[in-house]
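These notes concern the structure reproduced below.
Omission of a single protein chain aside, the complex is shown with its protein chains in their original locations.
Naming follows writing order (A and B), and every chain is counted from residue 1.
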Amino acid sequence: MAGFLGSVRRRITPQGLRDAQQDAAADPVVRLLSDALSADRVRIDGAHRSLHGHDASVFDGGVSGPVCYPTSTEEVQAIMRIAKEHKRNIVPRGAGTGLAGGAIPLGAPIVVAVTKMNRILEVDVENRVAWVEPGVINLDLTKHLQPLGFHFAPDPSSQQVCTIGGNVANNSGGPHCLAYGVTNSHVLAIEVVLPSGDAVMLGGVDAEPAGLDLRGAFIGSEGTLGIATRVCVRLTPNPPAVKTLLLSFASIGDAASTVSSIIADGIVPAALEVMDQRITQAVENYVQAGYPTDAGAVLLAEVDGLAESIEVDAERIAQIGREQGALEVRVAADEAERAALWKGRKTAFGAVAQIAPDYYLHDTVVPRSALADVLEKVYEIAERHDLTVVNVFHAGDGNLHPLLAFDARKEGVLDRVHAAGAEILRVCLDAGGVLSGEHGIGLEKQKFMDEFFTDDDLEHQNRLRQSFDPGCRTNPGKVIPTGHSCADIAALKRVSNEVWV
Amino acid sequence: MDLKLDDDDLNSCVQCGLCLPHCPTFRVTGDETMSPRGRIQLMREVQYNDAPVTSEVVDAFSTCVQCRGCEPACPSSVPYGHLMEQTRETLVDAGKMTPRWQQLALKPLANPRLLQTGSAALAVVAKTGLVPKRLGLPDKIPVRQEPLTASGTDVLMFTGCVMDAWQRDVHRATQRVLEAAGFGVTPTSDMAPCCGALQTHAGMTGDARSLAESMMRSLSQGQFAAAPILVNSAGCGAAMKDYGHLLGTDEAAAFAQRVYDVSEFLADHVDKLEEAFATSGGKAVDLRVAVQDPCHLRHVQRVHEATRVVLKPFVRELVELDDDGLCCGAGGAYSVLQPELAGQIRDRKVSVIEAAAPDVVASANPGCSMHLAQAEVSTIHPMELVDSALNPR
Partner (left out) sequence: MTATRALEVNDPALLSFAEEVGERDSGLVAVAGGRTRWGVGGALDPAARVLTAPTGIVDYVPDEMTVRVRAGTTVAELHAALAEQGQRTGLPERGGTVGGAVAVGENSMFVLGRGRVREAVLQVRYVSDQGRIITGGGPTVKNVTGFDIPRLMVGALGTLGCLAEFILRTNPIPALTRWLVSDNVDPFAILDTVLQPGAILWDGRQTWVQLEGHPPGVEAEQRRLEAIGSFTETKGPPETPTHRWSLKPSELADAAQFGDQPWLASIGVGTVWASQPQPHRPLDPGVQALTDRVSEQFDPANRLNPGRRPGVSNPTGGS
C-alpha cells in the first residue's frame, strides 16, 4: 500500500539491535506498565510496535512505543498515571480501521489498544440502553441485540470490524445515519479515563443530564481528550418493514439530482447511496448482487419503518426517480437480494483493488444541491492528474467519498494523488462543504483546517482540548493543525529510530 | 530477507481490516500480530524492509490456523492462504522456522497431557510420513478394519489417510449414500494414500508435490481417467482442488477440476436420494442438527451450502451457528501445536454451539470432529446422517 511503499527502508546492525533491546528492556516505563497490567499485555517487540504504527489509512506508518492491552478501567487509569508521571504520550486504538490516520502514533507514544475490552456489560431494555466496553465490535453489538428487537444505529461500512470506542472517537456515521443520526445521537453516556488518570462519567441515562454536554464534546474528539472505557448506547428498535430500491441512471448527475428531489419532497429515507459506473462494475464482479453494470450510476434508496408508511415513501421515490430519467427502478424482492445489494455497497472500497492496488479514499460533505456540480469537477481533477477516480457515497446527506485508485509503485504517483486530493477538498469547501463527514481530521486534514476555521476558531477548539488534556499527551499531533499549541510539541517529530528492537 | 512472495499478491492488501473479525486468532486475542492484516504487514516488513525474523514474527506466522476465513471476507481477494504457505516454506527452508514434524515430535513427548491429546494427530502425521520413523513413535493407529470394496466405476471416493484409519465408517456411509443415488463407487484406498494438505500447511511443499503427482498418476488411468473424485474430508478436498496452484501445470489444473466435495456432488442429485428415501421407507433422522462448516469447505472450497441442501430432507431440523463460519481451532495439527489458542478458539465455538442447542453437530471434516469431540460436543459426519435416514437400523 501507498504508505507502506512510501516508507524508508530500515536496516539494523547486530550491535544496534542489541542496544535497542537493552534500551527497551531498561525503560522504567515498560516495567511499570508490565507491573500494572501483566508482561504479556505490554509488548515492546518489533512486530507489535511496527504493526501499531499503521491504521487503515494511506499515511506513512508512525512508530509505536510500548503497546498495552488493558482489560479494565483501572488498568487504563494505571497506564494514564504512569504516562503522566513519566511525561509519555498516549494513543488510543480500536480496530485500526480509521482512514484519516487518527490512530497513527507520532513520537513513539504508548499505544493503548482496547481490543481486549470487548464485553457487552449490560443490556437494559427498560431504559433502552446497553453498556459496553470500547472494544466491542459494532456489528457484534447489533447482532447481540437482534433477538431483543433492537440494533445500534450507526453502521459505518467497516461495521463488521470497527469498535464502539472507535465510533465514539470518530462520531461515526454510515449509510443509515441519514434517518437515524450519527454516533452522537446514539451514545448517552461515556466513562472516560482522563489524561490525569481520573475516571469520569460524562452524560447519563436520565432525560437531561445536568451540566455541560461534555459527552457531546468528547464524541468525535479522535482520541485526543481521553480514553473511553465504558459506553452507554441507545437501543434503536428494528424497523418492522424495510424496502430497498435500486434505481439506475444514465449519468451520476441524474442520480444526484434525484437525491436532491427526494429530500426536497420531505422524505427522509433510511439511506440514499450512490455508486458510479466504475465502482458498480467492480462491486458486481465481487458480490454478483445484480447491480446493472451498464448504467452511468446507481442509487440505492432504502426506506424503513411501518409497512403502511414505507409503501407511500417507496412509491414516491420510484416516481421521483422516473421523473428524473431513471433507466430502471427495481425493488429488492426479498431479504437475500437486499442483503446482497448492501453487501456490495459496504464492500465497495475493498473491491477497488480490482481497479488498482492502492487507493486513497476522501471524505467530504457538500450541500446536496451542489452534488452534481462538485462531482463533475472531481472527475475533471482526476483526469487532469491522470488518476482513476470512483465515486461511491452517502448521497442523502451530501457525504462524498471520491476514491482515487492508483498503483503506488509507479514513479511520482503519490504526488499526483495528494495534489488531486487537495484540489478536490478545495472544490468541496468552495461549494459550501466541510472537510470531513465521518472519517475525521486525524493526520490527513490538519493542514486544511485553517481553510475552514479561523485562527480564533482553532484557538477555541484548543481551549476544549486543554481543559481535558492540559499536557497535550493524549493522541498529540492530531486534529488541530500545526501552529496551535497541542500540535506543536517538538517530541512529535517523526522518529526515525528502529522499531525492530 | 526475501520470502519469495509474489509482489502483486503481497501488495493487493489495502489494510482495510475487514478480515480481522473473521480471523479466529484475532478474535480470541485482539492482537494485531495475530490477524491476517498484521501478518501480511509483517510479511512486507520482512520481504521489503529487511525486518529481522524475530521470535514474535515467527509466532505471528505459526499461530495462523490457515483456516482462510479471511479470504471470503476480503474485498480485494488477497490470496492469503498462498502467501502464508509460501512464507512458511521459505522460513522452514531457511531454518528460521521449526518444521512442524519437529515441533510435533518434541512437544508432546515433553508433556504427558499433550501426548495424550496429541496422540491422535500424531498417529495421523506418522502415517502421512511427516514424522520420520526413527523417532519411534508408538503406533496408535487402530486395528485393521474390514476393507472397502468397489461397487462400480462411476465415481472415485477418496479415502485418504486420516479418515481411512480413524473413520472408515464414514467412508462406508458415504459409499452407501452414493450408491443409493445410483452411482457405482471405487474407493481410492492404496491408489492415493494422502492428499498432502498437512505437508503444504507445514511448509513442506516438496513432499506435498510428490504426493500430488503420485495421486494424479494413479487416479488418471484407464477406466478412471474422467471419473469425478469425491472427497468427504473438507481439508483434503480443498488441497486437491488446489493442485493446479501447487504444481503449476495444466494437467494438475485439469485434475483439480475433477475434484468435488461429496456434498457438493450430491447436491445436484438430491432428487435421486429422495427417490431412494421414499422407496426404501427410510425415516428422517429425528434430531436437531447444527451444521458446522469446516473452514476448508466454507472459506476455501466455498461449497458449504451444499451440505445443507443434502442434509435438509433427511433430518428433523437444521440450525445454523451464529458465528459466520468462524474456525473451530482444529486446523489439522494446529490443535496440538498451539493448544492454548486452539482451546480458546474452540471455547468460542462451543458457546456458539450451546446457544444453538442442537442434538448433534454435523461436520464434514475429521479434524473438526475430533477437536470438537474433545470438548464433549457430539459430532457426526453429514454422510452418516443421510445414510442412517436412508438405511434405518
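Here, a contact is a pair of C-beta atoms (placed from the backbone, for glycine too) under 8 Å apart; a residue touches a chain by one contact, two chains touch by 3 or more.
None of these values were measured; they are calculated from a predicted model.
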Task: Chains in view touching the one left out - done: A
- [ ] Tell me which residue among A:Glu75, A:Asp155, A:Asp276 or A:Glu438 touches the hidden chain in the full complex.
- [x] A:Glu438
Open item on the list: In the whole complex, not just what's shown, which of A:Asp40, A:Glu208, A:Asp334 or A:Glu411 touches the removed chain?
Closed with: A:Glu208
TODO: Against the chain that's been left off, what residues of subunit A make contact? List them.
DONE: 124, 126-128, 170-171, 173, 177, 181-182, 184-185, 194, 198-202, 205-214, 216-217, 219-221, 237, 239-240, 260, 263-264, 266-268, 305-309, 311-313, 365-369, 394, 397-399, 426, 429-430, 432-441, 445, 447-454, 456-458, 460-461, 463-468, 470, 479-480
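Methods note: only the chains that are shown with their structure count from here on.
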Open item on the list: Distance between subunit A and subunit B based on Cα centroids, please, to the nearest Å.
Closed with: 36
Task: In the complex with subunit A, residue positions of subunit B that touch it - done: 8, 11-21, 29-33, 38, 41-42, 44-45, 48-52, 54, 56-57, 59-60, 73-78, 322
Open item on the list: Per the contact definition, I'd like the list of subunit A residues that touch subunit B in the complex.
Closed with: 1, 4-5, 7, 9-12, 17, 43, 45-48, 50-52, 54-56, 69, 95-97, 113, 115-116, 118, 135, 137, 139-140, 143, 158, 160-161, 286, 347-354, 357-359, 409, 500
